[in-house]
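Input: one structure, supplied below.
With one protein chain held back, the other chains of the complex are shown just where they sit.
A and B label the chains in the order they appear, each numbered from 1.
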Amino acid sequence: MNPRTAKPLLAAALALGVVVFPWAVGGSYWLNLVNLAISFSVACLGLNIVLGYAGQLSLAQASFWGVGAYTTTLLTVKLGVPVWLGMVAAFLVAAVFGILLGIPTLKLSGHYLAMATIGFGIILQLILINAIWLTGGSDGIPKIPSPAIGSYELKDPNTFFYVAAVSLILLTWASIRLKGSRVGRAFQAIQGNEMAAETTGIDSTLYKIMAFALSAGYGGFGGWLFAHSGSHYISPDTFSFDQSVMFLAMAVAGGNGSAIGAIVGATLLTLVPEILRFLKDYYMMVYAAGIVMIMIFMPGGIAGLVRTLSISQRLRAWWQSAATQQVASSAAAADGAFLKALTTRNLNGRGALLRVKGLAKHFGGLKAVDGVDMEIRRGEIHALIGPNGSGKTTIINMLSGLYVPTAGDIELGGTPITGKRPHDITAQGIARTFQNIRLFGDLTVLENVMIGQHSRTKAGLLSSVVQPMSQRAEEAAMRQKALAALEFVGLRGKEFAEAKSLPYGRQRVLELARALVSDPQLLLLDEPAAGLNAAETEELLELLFQIRDHGITILLVEHDMSLVMNVSDQITVLNFGKKIAEGPAEAIQKDQEVIDAYLGTEVANA
Amino acid sequence: MDLATNLQMVTAGLAMGSIYALVALGFVLIFNAVNVVNFAQGEFVMVPAFVAVSIMEFFEIPFPWVYLVTILFMGVFGIVFQRIAYYPLRHRTFLPVVIATIGVSIFLKNAAQIVFGAEPKLMSRPTPPDVLNLAGVYVDPQYIVTIVATLALLAFQYFFFEKTSLGKKMQATAQDKEMARLLGIRVAKMIAITFAYSSILGAAAGILVGPIFYVTKEMGGMLGLKAFCSTIVGGFGNVPGAILGGIFLGVVEVFAAYYISSAYRDAFAFILLILVLLFRPQGFFGEKIAEKA
Partner (left out) sequence: MIVRRLSGVVLIAIVALVASALPSGAQEIRLAFTPPITGASAAEGALQIKALDLALKQINAAGGVNGKKINLVKVDNQSTNPGALAALQKAVEQEKALALVGSVKSTQILAMSDAVKNYGVPMMIGGTNATLTKQGNPWLFRVRPDDSIAAAAMVKYIKEDTQFTKIGILHDSDAFGTGGADLVEQGAKAVGLTVARREKYTTKEKDFTAQLLSLKNAGAQIMVLYGTNPEDVAVIQRQYRQLGSPFKYIGSPSSQMKDALNLSREAAEGLIAVADFVPGQSEVNRKYADDYKKEYNEVYDTTSAWAYDGLNILVGAIKKGGEDRAKIREAILATQGYKGVLGTFSFTSNGDGLSEVSVVQIEKGAPKLLKIVNVGAK
């Protein structure tokens, strides 16, 4: 059986399971717990998006869960709004709150972000308690109505279960789809290496806010499920920091980054305390010890553990065989004329491509770059050399938008790009690689190169989930181009390897491939030969020539002088942040100031 | 708006602030050494408080001995803690460690309930219970002891870290483990000592604050979070910053509770935190750190 026929069968089995489940279980006690577990699962699915996919540690998920619950409760109880509308409102209002949290915390990460989200959550709970005019305060709001189909109210846990189960299935399906899509890859790129994500064309601000909004929306939806089931009563003490911690523990125990893992984690941690009741007052201790154990021995959570089992690896390979076939067929279509397939822009033309005037960058009292003028002509390989600390990488960072210049102007093809954000600059046509390789290590080689095409593709959040024909076509085209790029740099056959598992030299060319697929006019390479052996450097040379001959301009920072002298059409030499010489290789080799500052006599006489 | 009221609040604020400062200090030391945010730091205050109370309940020994035993207990506790919660996770990213420390926090709270019972306990105070009246301001002698003890601890700490060989080794380990190792410093030992010292700071906080606020299993929770806020406000990773941040927070809280809203008192710590993170993320005393491209 191949995956294609298996999928509808699986769906049918799932549907049957859902329909039969309440009868099989029987009794309100367990069904109530299941509904509760589903509400928690949805919240954890949301956390999985912002934390598992985008890598932002949010400890406020219970607050969004609460915002959703209160939104729908206030609307349905106080204003008589139909419960189904309450569902939409819960999602949207919570998403808005997610944006409110996301915006001020954009520059934060790790512990700082965690603390800010904790603070947000505590403040929100205090508002729920004290804004009595709005929320009814600590008394809470009872008698929350149930959703109704026509005049039939879904009051029992049995009937509500269907709503919960269908919601869970749809939201999970959306999460899984999201992960493998352009937006999902953008999230994962931000988690992998935010700086690289920006220079690859991803607007990290936009996507981080999107991640927060989406995860908050999921949380709000979970709150809707909670409010309209169980006790049909909510009060502020449920939406506490402790509950957020609980969600985090569930998501991580299930396996960070895995949608199914989030559900497993939530269900387990909801049901296990019930099963552990016999431990009486020891059960919380056992539970907490369990969490610590999981962290120590199973950091990938349950999903991680399952993944290591050989049977699950075989299952994965089988399931992905469909995707692999797609890749194989795309590969057949790709041929060696990668570079021809790459270009959509006009790379002809002569004259200056990049003009830099009076460029300066001061870090407090340190003048890293102190007034540099430079012109890079189209179709040339232009090298930037100088001793350590002379400002080479700083200039690259300014050109790619990672630093805002203290002074000076940068023009690309006549258009000023000074101070623009990296992803805008990438869209304009400048791509770069990094001195200390910045790949998305945990993602596959293929995914890395597909992310490189972010600025040239369009699929937004909705298309990424719904996946209409246009999105599928775009994905196929992306795959094809990625494969061609891999062919070009000699990485065919390694598509599904984890980027971090590649040997050092191969990682460098992968970064190059990622930069090339963004269809640049100008390629900024920061020490691309560092760490390469002689053979690899030769190969790199070949690639650079091919790229230049195709019409892409290259600005190269390098210390390997033989490479530089061999490959460059023009060389600019920096020292202490100032330009001390510029010209073709022969001239530079003979320049006395350059020899004194940097080259030494051996190279000069080479 | 009168002076007496304001002075009264400053006193209360300074006392609370000293406690925040002590706990914040414990935080910062661990963070500097191993880059771990210890979400169980509040329980480092709760556990010794219970231990001290229990000793006092069962034995009739003078206060100094009770405190000594408690401090020794916490020293050992710190070493055990790092062996269980930190050591196995020392090479991982920060997320598993954060969750592990949260797990330990929950574990300790519930273990305390089982071992010591669920009722709140009164810790006997070494100071006389009568309140002093200094120029119209009522001061609980225990508050004075708290502030003085905190200052003494800080002085001791300064001396220890700056002037003794062991202290300097600990600083070196905190700044660059690899280098320290290469220089022959026993890094694992330094880390263990750091955790032990941080726990001892917690013991000091627990002993000082127990007689004022009673001993309950929840006493560490909000204390830990607010201490964390203090470290960020003062400048994360910065020792004087943590202390000043704690005192600042303690005083600001009281005034905000009086002049703005008592119900939202807890919120102010976090509002302050968010404001600092937005506008001066390095805190008042910290240094800006940029990522190298």
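As a convention for this text, a contact is a pair of C-beta atoms (placed from the backbone, for glycine too) under 8 Å apart; a residue touches a chain by one contact, two chains touch by 3 or more.
Quantities reported herein were computed from a predicted structural model and do not represent experimental measurements.
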item: Of B:Thr5, B:Thr93 or B:Thr164, the residue in touch with the unshown chain; value: B:Thr5
item: Contact set of chain A toward the excluded chain (per top definition); value: 27-29, 32-33, 36, 126, 129-130, 132, 137-140, 142-143, 230-235, 237-238, 273-274, 277, 280-281, 283-284
item: Contact footprint on chain B, counting only the chain that is left out; value: 2, 5, 8-9, 12, 16, 110, 113, 117-122, 129, 131, 133, 138, 140, 212-214, 216, 218, 221-223, 253-255, 257-258, 262-263, 265-266
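Definition applied: only the chains that are shown with their structure count from here on.
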item: Centre distance in Å when chain A and chain B are each reduced to the mean of their C-alpha atoms; value: 36
item: Touch list for chain A against partner chain B, complex; value: 51, 57, 104-105, 107-108, 110-112, 114-116, 118-120, 122-123, 126, 129-130, 195, 241, 245, 248-249, 252, 256, 281-282, 284-285, 287-292, 295-296, 299, 393, 396-397, 402-403, 434-436
item: Footprint of chain A on chain B - complex, ascending; value: 37, 84-85, 88-89, 92, 94-100, 102-107, 110-111, 113-114, 225, 228-229, 232, 236, 261, 263-264, 266-267, 269-271, 273-274, 277-278, 281, 291-293
